[in-house]
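Omission of a single protein chain aside, the complex is shown with its protein chains in their original locations.
Entry: subunit A
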Amino acid sequence: MTSPVITARDLSIRLDGREVLRNISMTVEPAEIVTIVGPNGSGKSTFLRALIGAVPLASGRVERAAGLRIGYVPQKLALDAALPMTVRRFLSLPRRISDDLVTEAMSRAGVPGLENRQMTDLSGGQFQRVLLARAILERPHLLLLDEATQGLDQPGAAAFYQRIEEVRRDLGCAVVMVSHDLHVVMAASDRVLCLNGHICCEGAPEVVADAPEYRALFGTGTKGTLALYRHQHSHRHDADCEHDHGHGAN
């Protein structure tokens, strides 16, 4: 696919009479990692849910590439203890998936060999990775992650996002993710979209971190952390990128 994977055109959403999103237009290109940041209640999750078709649109539309396969990792998956569920069974819902595909997805997600465990017995990190394995089972063109690192500590979250980058590299899928871990996520993104009911600003992580709209929402503090993170984990950015973000901004 060389045409956009998914496009939102002038999308507005009302929930219970309240306008949650207003005139959102954005395009996701193949193999691109887009991160959506924004304060609580800014409509980030709603936007992702609109992309999978779970929320009715007040206006505008979502255009998907023909035959688009979407892998989705929801924000919260509270598994009721009354529901017995092995990892293997969970991965075969709603369609039966071959053992080969399951094994491949599990190792790609970094949780090989957990197939026979009960979902409720998994640790937080394992659970999130199983969700990731599920999302990439059918080799999606587009991976949607809604705060997929909730409940993980910072090294856990960083490792998780590194895993996402590897998945993107191996499968060539586009990734759209919502996150609160601003600095970690932004470092791993090609493009950042700052959302607060509407799109405040968007662009490369450095550009957004410098934008006044972003600073108005998040302050200047994260920029220093972003720089710090880049110095420690600059696994795929060019060397000259390292010098871009001085600490004088604070």
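We take it that contacts are C-beta pairs under 8 Å (C-beta built on N, C-alpha and C of every residue); 3 or more make two chains touch, one makes a residue touch a chain; residues count from 1.
Rule of thumb we're sticking to: contacts and distances are computed from a predicted model.
Enquirer: For the chain not present in this complex, what protein name does its UniProt entry give, out of "High-affinity zinc uptake system membrane protein ZnuB", "Phenylacetate-CoA oxygenase subunit PaaC", "XdhC family protein" or "Carbamoyltransferase N-terminal domain-containing protein"?
Expert: "High-affinity zinc uptake system membrane protein ZnuB"
Enquirer: Please pick, from A:L144, A:A158 or A:A209, the residue that touches the omitted chain in the full complex.
Expert: Touching the chain that is not displayed is residue A:L144.
Enquirer: Of A:N23, A:T86 or A:T103, which sits in contact with the chain we cannot see?
Expert: Residue touching the absent chain, from the options given: A:T86.
Enquirer: Which subunit A residues would touch the chain omitted from the figure, given the whole complex?
Expert: Residues 49, 52-54, 70-72, 74, 77, 79-80, 82-86, 89-90, 93-95, 118, 121, 144 of subunit A touch the chain absent from view.
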